[in-house]
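We show some of the complex, not the whole, and keep each chain where it was.
The first chain written gets the first letter, and so on, giving A, B, C and D; residue counts start at 1 in each chain.
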Amino acid sequence: MKFDEDGNVTTFEKKKMELYHELSLQARDLRFQHLTSITARNNNIIIRMEALKAVVTPNSLLVLDFRGLGLERWLVLELAPQLNGDHGALATHSLPFEFRALEAILQHRVNTLQARLNEVHPVILDILESLVDPKLLSADRSKLHILLQNSKNLSELETDIKVFKDSLLKILDEEEMIEELCVTKWTDPRVFEESSLGIDHAEEMELLLENYFMQAEELGNTTRELKGLIDDSESVIFINLDSHRNVMMRLNLQLTMGTFSLSLFGLMGVAFGMNLESTFEEDPKVFWLVTGFMFLGSGLIWRRLLSFLGRHLEPTIPPQIPTVWKRNQINSKGGEVKSGLR
Amino acid sequence: MKFDEDGNVTTFEKKKMELYHELSLQARDLRFQHLTSITARNNNIIIRMEALKAVVTPNSLLVLDFRGLGLERWLVLELAPQLNGDHGALATHSLPFEFRALEAILQHRVNTLQARLNEVHPVILDILESLVDPKLLSADRSKLHILLQNSKNLSELETDIKVFKDSLLKILDEEEMIEELCVTKWTDPRVFEESSLGIDHAEEMELLLENYFMQAEELGNTTRELKGLIDDSESVIFINLDSHRNVMMRLNLQLTMGTFSLSLFGLMGVAFGMNLESTFEEDPKVFWLVTGFMFLGSGLIWRRLLSFLGRHLEPTIPPQIPTVWKRNQINSKGGEVKSGLR
Amino acid sequence: MKFDEDGNVTTFEKKKMELYHELSLQARDLRFQHLTSITARNNNIIIRMEALKAVVTPNSLLVLDFRGLGLERWLVLELAPQLNGDHGALATHSLPFEFRALEAILQHRVNTLQARLNEVHPVILDILESLVDPKLLSADRSKLHILLQNSKNLSELETDIKVFKDSLLKILDEEEMIEELCVTKWTDPRVFEESSLGIDHAEEMELLLENYFMQAEELGNTTRELKGLIDDSESVIFINLDSHRNVMMRLNLQLTMGTFSLSLFGLMGVAFGMNLESTFEEDPKVFWLVTGFMFLGSGLIWRRLLSFLGRHLEPTIPPQIPTVWKRNQINSKGGEVKSGLR
Amino acid sequence: MKFDEDGNVTTFEKKKMELYHELSLQARDLRFQHLTSITARNNNIIIRMEALKAVVTPNSLLVLDFRGLGLERWLVLELAPQLNGDHGALATHSLPFEFRALEAILQHRVNTLQARLNEVHPVILDILESLVDPKLLSADRSKLHILLQNSKNLSELETDIKVFKDSLLKILDEEEMIEELCVTKWTDPRVFEESSLGIDHAEEMELLLENYFMQAEELGNTTRELKGLIDDSESVIFINLDSHRNVMMRLNLQLTMGTFSLSLFGLMGVAFGMNLESTFEEDPKVFWLVTGFMFLGSGLIWRRLLSFLGRHLEPTIPPQIPTVWKRNQINSKGGEVKSGLR
């Protein structure tokens, strides 16, 4: 089913049962029930990282079921040289094979997670930037939809990072499991003694795992910050929309006031327009008087209403604003004094 | 009261007291006060998983009070073959009976939780998808109600998963309790020695429990993601509704402006419609003049108001937008450099 | 000061000092500074559970200051028989007296908490049910007030449960403290040896405390779920209110459009109503023409505005909705495959 | 620099260097870099509680830099008698001096925190009560401002309580540090032996610290509850405001409907008011007909619109409400059954 590499790559297919016998493993050990797991069994390290299933023996790496397209290219182009030690990027040249294999796989996993983050990150920033734009009266709803998609991807990524971190942490917390992962130490004492002149294998393994744990932690921090940014931006979008609405509402109210004034005094005009006798019909001055009264009255009433609105929107009693921030200034001053003293 | 299985199923009824004597347990041990619990007492494992109450002895499994309908079918159709070892799905063939029994029960519990999640999951996704649709002016309130129901079920499910995880974790944290669960080890040393040629019972038990713990953890992660998705979707729904409102409000405001302009100049027409003498009555040009003035004036005022609105809705000073995202680009660049270096 | 029970109840009053001497305790030990605490001192267990203050000696239970009305009835009607062992509900018949006393008190405490939860629970559910009702245009504000009261009670209850759990957990975490609580073991070695033929006292005590800890945990889970339900319901209420508002706003906008159209063409009528010469006065067809134009024009303009509104409320570009939920389906499918394989 | 008390108070000024020599401490030890810390150095306990800096030696208490006004009164009026043992409130009479000193200082700290809470607590409750009032159409904005100030103070208080708790917890977690705090034990073995006939010093110290830790915990619980209450109240205020708005909006909409109807039929009146020939001018019945038609038509159209609004606001399909709460009833019933069984 798969290909084995020690220096050169060989691809072959095998029945599961043969594999079990060869590696003296049990059927259960190769079931890969969890999406992310690293376990040591009978001097083999069994790894699953989502799609990638691998068995690390003391001198070979078996990759099972490599169907994913991206995986194949990575396997051929990058994994082989890394395991050979040609590639200068690995820090584990002088160390036994299982270190190189484990590092290559963990590095691949972290790179995958980083790539997913790199994909989501700029999209979210772009959308937030355009949504937060204070000039917009209404949020672009298709962008909201894309934001939702990406924030969903982000939380899936967050879960995957957490799972990856947890599976590393489980090993880091137990000294024994780290020891078990140092396969060479148990199978090939000669190589072990040779290489371990200056190095403790278990400690090296711990450093290696810790390294990837911290890389995952950094990814986790970035996703958390990004989630916080989305939350903050949503608040700002709400305040923006609400502010726009309030401004429009005030304008609306002012115009309604105008319309009301005009209706009130227009009623007077309508009254005089009735086909009823009002005894004023013949007096030419009355026309100008009433017309003037109508327009002036409307204007005055409107002005009164507007000034009433102005007063109405102010708070009842002006609060003592300064007191809110008092203690902080003391605090920050204290901070300066403190740092000055040292 | 119920049926016992070792290879074949027997159903019988018994008084509680007889049962106590037979298993040398105390009344208190079979009270099942907690909804989910696994305890070892006198070489018996006493398990309760919500409706399912069972006692695992070294060579039989007693299921008590199996009244739930679904349970009965599971007991007859699935449990019996699993315990016999006929069913190929269990990983504990070669292990003593209590492993098979425990695994069957835990598997049943995880399956139940998974089934509940599978029931709630697509419903919530469907509802959210239809609620988030940006074309909708208002949320469909009957869907909201169904969403509320499902999100309630979801949080109940979350609690159940948490309780299940906690009861497993309590055992996993104490070495002694794991030892106690390996009933055969204590009762039947012969079988123990025989089977344990290559296997440490306690370690196997730990693996078995850990396996189900991690499955529960995965379920828990999914529920948490789903809850996050509901929250995010609600925010998007709010922004959607607010955006719609703002758009409508602007249209409303524009029309109110129009109505105001028309009222203002309509007042002029009303003035001339009064049955008062204005000396212009006989001049035919005045009609066209005033009418034209009315319409043109309305139009002009409206246009002024609209452009005023346009200016009013813009922010006072355009902020320096680019600075917000600066550091992130450095960060992500740093990330690329880092991964490039290795 | 109060009544002592071993088999029969005696009520008496004592000075604090005498009590100290009798129990060889210090004044400080009986100060009960914390609302909830269980401590062992000189072979006495000193317990405070909010109002209830008690001292358990190896063969009697002293309850101090029983002023609370509810407490008195509980003391007489329930506590006495429970301590005698008449009451069949206690699991500690065969165990020394301090177990019975401790169990009775803890049971009383859990019952009190449960009763408070039972009081708050249905009220909150009722109110939420009526508030969430999608037919309502506005939330009933008196119900909101009651909801606020109950949610306040709920968080107080949550704190009390947490405090109860913490005080049990503090004992469970320290083996020594559990040993100390087994008073009989230290004072009456004979009884101890007799009864402990099959039972380890400390382990029994741990089981007893753990039992009540888990009961408290279940209460805590229920309160947490209830709080989550309140939060979810509030979101739904907000979306409901917002939706109602949007619907009303659209209707309002549509009518404003109508009013605007009528005003626009009404202006024409007003123009012709002016007492100015328009040369059309004598032509009877013009009346019908202008009137028809007014009504028809209004109708047409309104229709144009409505269709404009319809177009305006739709999003700019229809987003690719399906992609949001893609990965979930894979996930849930994966889950089914996984469970199918086993 | 300050005053020393063993039985009597003496105030003196000293150079820092002399103090160091006298107490055989290093300069660094008296720098008090953290706002809250308790450390033991060379048989001295060095304490800082915000403004209060003190050194406890086996038989004296040095308070440094007592500039705060409130502090001075406390020092003279309360601290001296407490250390003398005159004051009956301390539980550590029979214990060595450092216990009394430590207790006095911790008590002072807890009292200060409690006082700050007592100050903020009623103000917040009052404001919330007035803001939550369902009769209010709009929140009083000056009260909101005061609420913001107080909620800021509250979170500062929360931080201080947390810091206090953490510094106590740090000591409680390390047995050694507790031992070190029992200064007399190391300096004055005679006194130690004498007093410790029945008492273990380290245990007493642990009890003392634990006592204040739990008092701080209670304060912390209260602040957390208060914060929760503020959050809940804000939700209720929002729902209140939204409800008010919806009610007003419906009224507004109903009136807009009325105005629309009147405009529509008013147009007819305007049409007949034009100075154009309509051939009906002479028929007296037409006046009543048209007028009646106008008013009746307006009324009818309005009624139709109102009933249309009524139908429009109802949800499309009435959801099955009962199902939401089903499981809870089972649960709570289960709870009753459970408690009834025991």
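Methods note: a residue touches a chain if its C-beta (ideal position, glycine included) is under 8 Å from a C-beta of that chain, and two chains touch if they have at least 3 such contacts.
As the structure is a computational prediction, the values presented were derived from the model and not from experiment.
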Of the full homomeric complex, 4 copies appear; what's the total? 5
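FYI, only the chains that are shown with their structure count from here on.
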Between subunit C and subunit D, two touching copies, which fits better, same or different residues at the interface, with half of the numbers shared as the threshold? different
Fit subunit B to subunit C on CA atoms, both being copies of the same sequence, and give the resulting rotation angle in degrees, nearest 5. 70
Report the inter-chain centroid distance for subunit B and subunit D in whole angstrom, where each centroid is the mean of the CA atoms. 31
Computed distance of Cα centres, subunit D from subunit C, in Å: 19
Enumerate the residues of subunit B that touch no fewer than two other chains. 33, 134, 141-142, 145, 148, 152, 156, 238, 242, 244-245, 247, 249, 252, 256, 259, 263, 266, 270, 273-275, 278
Which stretch or stretches of subunit A touch subunit B in the complex? 27-28, 31, 33-35, 37, 89-90, 107, 111, 114, 118, 121-122, 125, 129, 133-135, 137-139, 141-142, 144-145, 147-148, 151-152, 155-156, 159, 162-163, 222, 234, 237-238, 241-242, 244-245, 247-249, 251-252, 255-256, 258-259, 262-263, 265-266, 269-270, 272-275, 278, 280-284, 286-288, 290-291, 294-295, 298
Contact set on subunit B toward subunit A in their complex: 91, 132, 134, 211, 214-215, 218, 221, 224-225, 228-229, 232-233, 235-236, 238-240, 242-247, 249-250, 252-253, 256-257, 259-260, 263-264, 266-267, 270-271, 273-279, 305, 309, 312-315, 319, 321, 324-325, 328, 331-332, 335-336, 339, 341-342
